[in-house]
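Shown below is the structure under consideration.
Every protein chain but one is kept in place in this view of the complex.
All chains are identified by letter, namely A, B and C, in their written order; residue positions are counted from 1 within each chain.
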Amino acid sequence: MTELTLVQAVNRGLHEAMRQDPEVLVLGEDVGVNGGVFRATEGLYKEFGADRVIDTPLSETGIIGAAIGMALYGLKPIAEIQFLDFIYPAFDQIVSELAKFRYRSGGQYPCHVVVRAPYGGGVKGGLYHSQSTEAYFAHTAGLKVAIPSTPADAKGLLLTAVHDPDPVIFLEPKRIYRAVTGEVPDGDHRVPFGQARLVREGNDVTLFAYGAMVGPAAEAAEALAAEGISAEVLDLRTLVPLDERAILASVEKTGRAVIVHEAARTCGFGAELSAVLAEKAFYSLRAPVARVTGYDTPFPYALEQAYLPNGETIAHAARTTVRAG
Amino acid sequence: MTELTLVQAVNRGLHEAMRQDPEVLVLGEDVGVNGGVFRATEGLYKEFGADRVIDTPLSETGIIGAAIGMALYGLKPIAEIQFLDFIYPAFDQIVSELAKFRYRSGGQYPCHVVVRAPYGGGVKGGLYHSQSTEAYFAHTAGLKVAIPSTPADAKGLLLTAVHDPDPVIFLEPKRIYRAVTGEVPDGDHRVPFGQARLVREGNDVTLFAYGAMVGPAAEAAEALAAEGISAEVLDLRTLVPLDERAILASVEKTGRAVIVHEAARTCGFGAELSAVLAEKAFYSLRAPVARVTGYDTPFPYALEQAYLPNGETIAHAARTTVRAG
Amino acid sequence: MTGAIADPSGPTVESTEVADLTPERLRDAYRWMVLSRTVDERCLSLQRQGRIGFYAPLAGQEAAQVGTALALKPEDWIFPAYREVAVALVRGTPLGRVFDQMIGNAFDTSKGRQMPNHFAWRDQHYVSASSPIGTQITQAVGAAMAAQRRRDGIVTVTFFGDGATSSNDFHAGLNLAGVFQTPTVFVCQNNQWAISLPREQQTRSATLAEKGSAYGIPGVVVDGNNLRAVYTAVSEARRRAVSGGGPTLIEALVYRFGPHSTSDDPRRYRTDQQVAAAKERDPIALLRAELIESGDWDAARDAQLLERLRAEVATAFEASEAAPPVDPASLFDDVFLTPTPRLEEERREFAEREPMGGPRP
Partner (left out) sequence: MTGAIADPSGPTVESTEVADLTPERLRDAYRWMVLSRTVDERCLSLQRQGRIGFYAPLAGQEAAQVGTALALKPEDWIFPAYREVAVALVRGTPLGRVFDQMIGNAFDTSKGRQMPNHFAWRDQHYVSASSPIGTQITQAVGAAMAAQRRRDGIVTVTFFGDGATSSNDFHAGLNLAGVFQTPTVFVCQNNQWAISLPREQQTRSATLAEKGSAYGIPGVVVDGNNLRAVYTAVSEARRRAVSGGGPTLIEALVYRFGPHSTSDDPRRYRTDQQVAAAKERDPIALLRAELIESGDWDAARDAQLLERLRAEVATAFEASEAAPPVDPASLFDDVFLTPTPRLEEERREFAEREPMGGPRP
């Protein structure tokens, strides 16, 4: 066990994966000599060399297209997109190719690729260094989507992603890259996909969150406890596959749900979660399902704190939900 | 009034818009001399010439980027993407630029652009000539999303789109381009955004649909009527803005909802609709909200009829819903 | 013209011809070209009869495709577009498998997942084609980067059209290949049309080959109707690539004789005269004339060959047509190696549809 920040845990995970398997390599912009603009790839270039830590030209199309080609050939590339906001030049490769290769070839050509990207707001990054568009990827059949909220999960989910034979979009909440620290198991630590993490037990309402929103959700639960409301907090960890069992079990117990994410509300992942509850936990629900989310505006600069959910807005929604039924 | 197919109605709408306003122009692949691969732009080149009907090189990035530049300068371009499946090379221009220009410039630079694209399955088009990814666009703050299901709406919504000062993604259900005909008002016919169409009144359950799924939903309602189940059918027409008033009013009446779309289930637009009901019609709902959708697989070729919802699968879900509560 | 190399750093130079095109190999090439044309004609008529759903013909591009394929080694990897039926055949795809794919039956290597023309066969390193234009180009470069790292002495070859030179992936792919000096051969079949858009409106550069210089990649223009020229240029490019000399962009000048696809009516944008003029340089006729001229072929053998190939094609198609359809439950396979719980649930939901009389495909 070592005490690490989240970004250090990612870095350890990358080192571990590359040591384990010579077929694993890293490519992206500024990932090599520079060690990544967030230092996530620091030290890799020195240890593994230019053959396995590849500084690419400024082309996300090229990064993902090349990663796919490498994977088809048999390697296990980890592609870094510098900010999730800059993944769109590669969106065609991701949704048309990466997600569909195994299927369209009848299983002949799987794509063993991890795409890592820092994402989310709260770093004064404005429109283009703040967005949370995990729903685009969750909606795309053929992609898995993992989002850690603790250093241990950052390493554990990353190693699971690298060993997954299918494409994984691995989103790193950059706002808590350095803001959270925690004990991280050394060596080959893996956290399975599709298992939500119970952050806090409670009986009156379940707060669903992931990534940088787990912290504010836990804060809200703390504040609610002081008011006599017992809130359960569940960290989804992976959106695809989704741990419906844990989700439904929790709502069967609490009867109330508040869903939290930074992404815009309309068609955000919270909508899916709400729909799952409306289908499968209908008879357990005692109150309307609330969503505490980013607004349906582009991500603002000066007003980013107004845009983002926080402990107080989450607690407010939970109170309303508990009062409702 | 003239009896037209849906694609003819689109064509009439384009003619009408270009006659009304010299600032309107059309650009895209094969839209000029060839008249469009679906004939949607037939006759435009002859009437308006190469200056206003522009055959572009094979670059969706270029088509949308150029359309944005034209709009910034003051024109009103209508960009055609040959199939929605091919919009992804332009996804960066759409989500990073088109959707955010007005906002990021503090209102100085609006984007008066319509992006038209045929979409959806049922034409034996396989993975890349069949997809329904309207949720990507509905999730993107700053875009409106319109989807006609009748010839009259095709023309009426298109003219509203062309007159809208903000970007509109206009999705045309190609499967019913020629399969449906109907009376279409001549001249400047406009259908306002944000007003759902009541396709059929009913009391026991509401079937929500749009585009090519309105037909099967209506078929299902017909079959259900024979069994004594009275189904209301609502055609959403625009996903953004969404006619929540009509949606909630219908479910307040029927107490039950079945949501239909071709898109993959996870994070499809049906999730949003279900979430809206879970928030705002919770106390009216008498049964779990069902989704009848495409599956979470890429769009298949040989098995496309197995993939797509149809009257029978919709009716089945409605029966289950009505029986449930 | 037999292969003029437009080197970015200097003037164009004439390539020399490679020596290994024996009469035997030329006859072999000719057979592949005639077989491809036979498949092509058959598929167009099958589509009209409603027996297959779609077809994109390659007539006019046989020398470009067969010439390239024959210049490669079995261990090389192919990243095709959708028009490379001849390449699939030369690589060894049995006729029956081609038709299985056109139909999407239970024997299709891609399990009926794709439209006609979109082959994949892993054993032959023939990568699954997709419809979005250009995407295979960066992938071919990535595979070449992988091969470099494994020190495999192979090349990756990617096919694309004149229209695809405008795609994002052309730009990204050639740039990466230049930077990393990958063993990649880019084969642009310039058939003069991207559906209705003529080559001159696609881009203003004088040739497509010279686009290579934007990436420090040598560009070669070859007469794509001349099998020797194509074979020579690709052989040279391959040799350079495997010896560490980096990638080459080859522009094969051809003409699309038929419609873009069975959904297209080319008379809307080009005249019959234009097509007739182009057909005067039919690659099959040119090679046949050469073979007959040199005494390596004759009219009787030609007629015999054609008859035999037609029969083989007919027989193969009928067998494919008689094959069982894909299993409906396979709809849920291959999304992931191991299905997610959601997919398992959807599979169960689907299985329950049957008793209620819902349509089975």
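Points worth noting:
Going forward, contacts are C-beta pairs under 8 Å (C-beta built on N, C-alpha and C of every residue); 3 or more make two chains touch, one makes a residue touch a chain.
Quantities reported herein were computed from a predicted structural model and do not represent experimental measurements.
Listed by label, the shown chains that the missing chain touches in the whole complex are A, B, C.
Of the candidate positions B:61, B:274 or B:297, contact with the unshown chain belongs to B:61.
Note on the undisplayed chain: of the listed residues B:42, B:92, B:172 or B:296, the one touching it is B:92. Interface note: of B:129, B:144 or B:291, the residue touching the hidden chain in the full complex is B:144.
Interface residues of chain B with the unshown chain, by the touch rule above, are 25, 51-52, 54, 56-57, 59, 61-62, 64-75, 77, 89, 92-93, 96-97, 100-110, 141-142, 144, 165-166, 194, 240-242, 244-245. Contact between chain C and the absent chain runs through residues 8-9, 166, 168, 170-172, 175, 178-179, 181, 201-206, 210-211, 213-217. Considering the complete assembly, chain A touches the hidden chain via residues 29-30, 33-35, 37, 55, 57-59, 61-62, 85-86, 88-89, 124-129, 265-266, 295-298, 300-307, 310, 312-313, 316.
Methods note: only the chains that are shown with their structure count from here on.
Taking the mean of C-alpha positions as each chain's centre, the chain lying farthest from the centre of chain B is C. Across the assembly, chain B contributes residues 85, 88-89, 127-128, 266, 295-298 that each touch 2 or more other chains. Counting partner chains per residue, chain C shows two or more touched chains at residues 108, 113-114, 118, 130, 132, 168, 335, 340, 342.
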